[in-house]
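A single protein chain has been removed from this complex, and every other one stays in its place.
Right, chain A next:
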Amino acid sequence: MERDEQEATMSEPTKTKYDRQLRIWGEVGQAALENASICLLNCGPTGSEALKNLVLGGIGSVTVVDGSKVEIGDLGNNFMVDKKSVGESKAKTVCAFLQELNDAVRANFVQENPDSLILTDPSFFSQFTLVVATQLVEDSMVKLDRICREANVMLVFARSYGLTGLVRISVKEHTIIDSKPDHFLDDLRLNNPWPELKRFVETIDLKTPDPIAHKHIPYVVILVKMADEWAKTHSSNLPSTREEKREFKDLVKSKMVSMDEDNYKEAVEATFKVFAPRGISKEIQEIIDDRYAEVGSNSSAFWVMVAALKEFISNEGDGEAPLEGSMPDMTSSTEHYINLQKIYHTKAEDDCLSMEQRVKDILAKVGRDPSSISKQTIKSFCKNARKLKVCRYRTIEDEFSNPSAAELQKCLASEDYSSAIGFYILLRAVDRFAATYKNFPGQFDGGDREEDASRLRAIAVSLINEISCDGYELPEELCNEMCRFGAAELHVVAAFIGGIASQEVIKLITKQFVPMLGTFVFNGIDHNSQSLTL
């Protein structure tokens, strides 16, 4: 977590309540959550549980939209309704419970059926940052998706159905600077040291006779020196073949004078950093080559900074992105470590200043205020330049009418995806069933389950053909289970699905970490859930 972030605007008690989550997304992330307004469609357990997690986290405001009344059956699956509320408005009841969870959140409700609202008042949704749409059928999903894309409102779908369900984000574009990947290689430039680093390294003598000094030379110094020595005898190249890499490792090892030299052990383990290719990753290359990087007056701050990054890389960056600037811990004397830190820090700052200038120039060129992107934002962008992410999502309509053939192929080719694609198809098929027969297959105990199953199967097969997934054999067991589920909204499944939905909302709003791509298809039978990017 960045420790030199903006001064805290939070009160001490609030800081303590949110302490455990501030350690994840910081005060900047928390502020984003507190400024967000969420609309929930349908407050059965799926929607209620999703919202519970957001309210606990301090979301700005929530508006619950649901037209139904609390029934006795709801007492068995929804924690936010109780005996007293039977017969009352479900939206009102859930809203009251949510308010109790966190009095800092503004909770409202709208007593109306979401499907009707989508048809009669699309402009309703424009006021929100994000809509969490739960338990919607195909048709409503497509319509709502159009509305939200038009209004530039983020959308997360969530559905629980027996032991299966899904979560799907729908946003035109979501750009991330602070992606916070779990594992990411540090930016030490051992394979491409700049002049100041080289000069510092030259001041340290690896052959020092003092044993204490010898074992407190940081591995950065050791490897830069060794790489240089190697290059001199290998026509300025770095080790590239397996043979060479092994030779290089042995060379480093040979400089050890005693067994307890942790710095040399670290150096040997870190030799791969010398072999790593210079320059930027394929992913970053794709981003700077994206057509959105050709900026105009309407471009977002992200793309303006990407344009600056592109220029930087081709000019003063000499193929590299701005230096990240931090160093991992390593065995070293305090003095050497602090001095090295300063060198990395200084170059990172210099690179950032260049980027700042380029950003200002680009803004001026497209007719925008050159100071409209803050220094703080540019600094964060520079630090994260190698970790940028751009997420784009197809519209629901596109996905439904023309799913990716490549992804379908992948599903057909692997046993692992068989149940995922099966449930994905069945979740759409049950909606078509309901549209034709007025209820979901197996929904009522009195019905003929076998007939429902064969009807459902017929619909599923026609859907399979429609999306050109002809090679897929829908397992009969899956189809029968779907009828058995009878559109049940089980609390535990709703809590799982709602949990995932809330997590994605948090990532989208804080613009930290990376949201899921595709549709998450839940498999509560064996937990072999999968994400399908259709």
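Convention: contacts are C-beta pairs under 8 Å (C-beta built on N, C-alpha and C of every residue); 3 or more make two chains touch, one makes a residue touch a chain; residues count from 1.
To be clear about the criterion, contacts and distances are computed from a predicted model.
**Q** Given the choices "Histidine-containing phosphotransfer protein", "60S ribosome subunit biogenesis protein NIP7 homolog", "NEDD8-activating enzyme E1 catalytic subunit" or "V-type proton ATPase subunit a", state the protein name listed in UniProt for the chain not shown.
**A** This omitted chain is identified in its UniProt record as "NEDD8-activating enzyme E1 catalytic subunit".
**Q** Check the options A:K245, A:K265 or A:R484 and report the residue that touches the missing chain.
**A** Looking across A:K245, A:K265 or A:R484, the contact with the absent chain belongs to A:R484.
**Q** Where does chain A touch the missing chain, residue by residue?
**A** Considering the whole complex, chain A reaches the absent chain at 3, 13, 16-24, 45, 49, 52-53, 56-58, 71-73, 75-79, 82-83, 100-103, 162-163, 167, 179-182, 216, 262, 329-334, 337-338, 439-440, 442-446, 476-478, 480-481, 484-493, 495-496, 498-500, 502-504, 506, 513-517, 520, 524-529, 531.
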